[in-house]
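Note that this complex is displayed minus one protein chain, with the remaining chains in position.
Think of it as A, B and C in the order they're written, each chain with its own count starting at 1.
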Amino acid sequence: MNNKEQAELVLGNLVLAVEMLQSCAEFALLVPEVRVNLAYALPGAKTPDEVAAVDGRVTVVRGFPYASGMPQWGASDHLARRILEVRKYDAEINAAINFKCDQVVIKVVQKYCSEKGILFGWIDRTREPDEVAKPDGSSMPWKIKQLYTNYGGIPRLSYEGEGWGKEPLFVVLGSDAVEVAGIAIEIAQRYQQRLS
Amino acid sequence: MNNKEQAELVLGNLVLAVEMLQSCAEFALLVPEVRVNLAYALPGAKTPDEVAAVDGRVTVVRGFPYASGMPQWGASDHLARRILEVRKYDAEINAAINFKCDQVVIKVVQKYCSEKGILFGWIDRTREPDEVAKPDGSSMPWKIKQLYTNYGGIPRLSYEGEGWGKEPLFVVLGSDAVEVAGIAIEIAQRYQQRLS
Amino acid sequence: MNNKEQAELVLGNLVLAVEMLQSCAEFALLVPEVRVNLAYALPGAKTPDEVAAVDGRVTVVRGFPYASGMPQWGASDHLARRILEVRKYDAEINAAINFKCDQVVIKVVQKYCSEKGILFGWIDRTREPDEVAKPDGSSMPWKIKQLYTNYGGIPRLSYEGEGWGKEPLFVVLGSDAVEVAGIAIEIAQRYQQRLS
Partner (left out) sequence: MNNKEQAELVLGNLVLAVEMLQSCAEFALLVPEVRVNLAYALPGAKTPDEVAAVDGRVTVVRGFPYASGMPQWGASDHLARRILEVRKYDAEINAAINFKCDQVVIKVVQKYCSEKGILFGWIDRTREPDEVAKPDGSSMPWKIKQLYTNYGGIPRLSYEGEGWGKEPLFVVLGSDAVEVAGIAIEIAQRYQQRLS
């Protein structure tokens, strides 16, 4: 597969993942204040410009998840840098999605991971050293190293606890956007059942 | 390339083509009453469900072309059937886009085709036999056969004159969505210069 | 009420009408090739710039009616000119919506009008004189005069039969956008039942 085909495949996989999210009313319950993004990196990507994501993020309109724009290169910063950093430890990771984190979601995800045999982790941001907690993004290497060190591998599902000025969030990692969206949707369905 | 990859490649190519159209203010001048669609068929597609297009079509919002929804399978009927019919004569055609047809656009396209050495054609709907001009879609084989017979091949750019209850329209055919969108954009830029 | 308030009231009434349409899956069945618009004129409006409508029109996305943009001044040409012309005969008309016209819709609307005691009409475009059937819009006065002369008043629901290059269409006229959207939705629900 050439580079042009590889890039189109990433964008097309994101279209399919967005369609899955937009069809799932329960996922609206997992949209956090910062909204959801969904990112998928090219093989060998070096910068966020080689990672595609949903332009404008995924929000909630008329009760359903809604992608404000099309998949586009460079449309994510945080998730893109996370994928790039994680790949230093786990070469199978290409895609990520974030969603809301609260005490109920944490229990739902723990049970889900336990049933499915998926490695689960969390990052305690209260232990983040001052020198990395800067707006320049240097906290990402610290966070991923924490996960790797604490869990002996990169957990496919993990959350970051609250930070100073930072909303707590879950992140799912996987091989493509359809896979991570599918996991997020399963979590959303279990969460909705737990609430009702 | 497997079927899953092939499908993602089609959707991703449509995302790139939509991005090109949305960036081109001049193309807003070519959006007809029925709006624009942009369709791309899988290899070996048999029905419109195996052809992807822009859900909700491309309209004009705040002066720019705007894709109302994401690329999706089965989102076009007319252009999809046109691609499927054309392929019986020309196996290289996978994608199509339509745009506005008036006397100025016709002149611009004729000049463009002449310069680029592209086969240009038109369909005279006043000659459409009564038995095919039905809402059941049987006019498509007649139209494509007319083009093939009159021009000795399938023109990459052609228009259908006005019909009874039908707006006249241009259609560009090509190998993928990015190619046909690129041609439509070049026409739009020449059209805008001609008007100004 | 001052001019500023009057303008905001028109835009706000369009927002409510759009919300009604977007909630009604059945109305997707009535979206014609040229898409739907919904227009509402200021009192005393002289030109389409004093008539607000949905920027980009109402299309169908993911199976539901979808407003591509916000209500905006000057976003309709045809419906705006229709309202302005109709007002010369009937000062109570401020708003209009169009939808698909076929033999089944015609029957549904006739029955609806008969039950509700609403004046119903149609315009036979085959009788349109050559000198008005021009792209400069001079056919509007002829069309409205035809309706007024044939029916002794302006029908609140009417259709234009097919024309040369023109899709047949229904138009509902009323005092505000919410009223005409409500009528269109009732027709859509009856049409859906008739089809099923």
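Side notes on the structure shown:
One rule holds for everything that comes next: contacts are C-beta pairs under 8 Å (C-beta built on N, C-alpha and C of every residue); 3 or more make two chains touch, one makes a residue touch a chain.
Since this is a predicted model, take the numbers as computed values, not measurements.
The missing chain, though absent from the display, is touched by one residue of A:27, A:40 or A:66; that residue is A:66. Here one chain is not drawn; of A:12, A:121, A:155 or A:168, the residue touching it is A:168. Residues of chain A that touch the chain left out of view are 33-35, 55-57, 59-62, 66, 68-69, 102, 135, 162-168. Although one chain is not shown, part of chain C still touches it, namely residues 1, 5, 7-16, 18-19, 22, 67, 70-72.
The criterion applied here is as follows: only the chains that are shown with their structure count from here on.
Closest chain to the protein centre (all Cα atoms averaged), using per-chain Cα means: B.
Mean C-alpha position of chain A lies 45 Å from that of chain C.
Computed from the mean C-alpha positions, the centre of chain B lies at a distance of 29 Å from the centre of chain C.
The distance from the centre of chain A to the centre of chain B, each centre being the mean of the chain's C-alpha atoms, comes to 37 Å. Within chain C, residues 62 each touch two or more of the remaining chains.
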